[in-house]
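Scroll down for the structure; my scribbles are underneath it.
Note that one protein chain of the assembly has been removed; the remaining protein chains are unaltered in position.
Moving on, here comes chain A:
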Amino acid sequence: MGKGLPVVKDSVTAGDASKPLVVYGFEPWGSTASSSSPFVAKVETFLRMAGIDYEANPSMEGSPKGKVPFIKQGDVTLGDSTFICEYLKNTYKGSLKTKEPDTAEGKAIATACQLLCEDHLYHGLIYFRWGTPKGWAVTRKYLSGMVPMLLRPVVPGMVRKGLLKALHMQGLSRHSEKDVIFLLTSSMTALSNFLGDKKYITGDEPCPADASVFGALDNYLNDDMDLETSRIVKQFPNLVGYVTDIRQTYYPESNPTKFKTGAK
């Protein structure tokens, strides 16, 4: 007789648009346009694409489900990027600058790309950043900055152990590195074919799924950690062009990501 699933409250679906909105998440690593977490980058990119005003807080304290991103607006605290985006769509209905895809096929493509990035490419990123010795050496440095000095021998190791265990249960880390590269390349090929030579996934206008795809690809390409992830994406010039384009449009030099703290 196991404990079963824990009792969790349903996510809030809409809130008060007049209150200030704060997004919590990780800082950028290397030269990523937004956060080092693809999900936080997804939320920030969506906010910029939709033209919603927000503040960023690069800390993790108080997250409702123990993960970032999460947002606070007035009394509402909400976690998980998908529910955050749903919440934002409902709260700011009518003033969003993004557009949902028109056709059923468009909607299907958008959903497929979003899931591909969030449920597959994300794990590939964890594999290379946390699993491989090269990635871990750099990740550890970033992580140590968030932890008190005397806890540095202990805490990063614990966090890594937890993540790699989850990755093992998910299945990706049971393959050899070459097999993982093969799997990721196949997914990347599919993504590249979805995009084709369009400006955005579903056409000329960005849709919420573009925020997802950008979040993942920007982290693959631009974290400056010299991992296989960037080499995989560079095989697809249309994806590289897509990332560069969104960076220039939504993260110009004059308005960089709000997750970067000046002090570091």
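Definition applied: contacts are C-beta pairs under 8 Å (C-beta built on N, C-alpha and C of every residue); 3 or more make two chains touch, one makes a residue touch a chain; residues count from 1.
Methods note: contacts and distances are computed from a predicted model.
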Hidden chain of the complex, named as in its UniProt record, picked from "Syntaxin-18", "Bacterial surface antigen (D15) domain-containing protein", "Dehydrogenase E1 component domain-containing protein" or "3-ketoacyl-CoA synthase": "Bacterial surface antigen (D15) domain-containing protein"
Among A:G94, A:P148 or A:G171, residue touching the chain not depicted: A:P148
Interface residues of chain A (partner: the chain not displayed): 6-10, 60-64, 66, 77, 146-151, 154-155
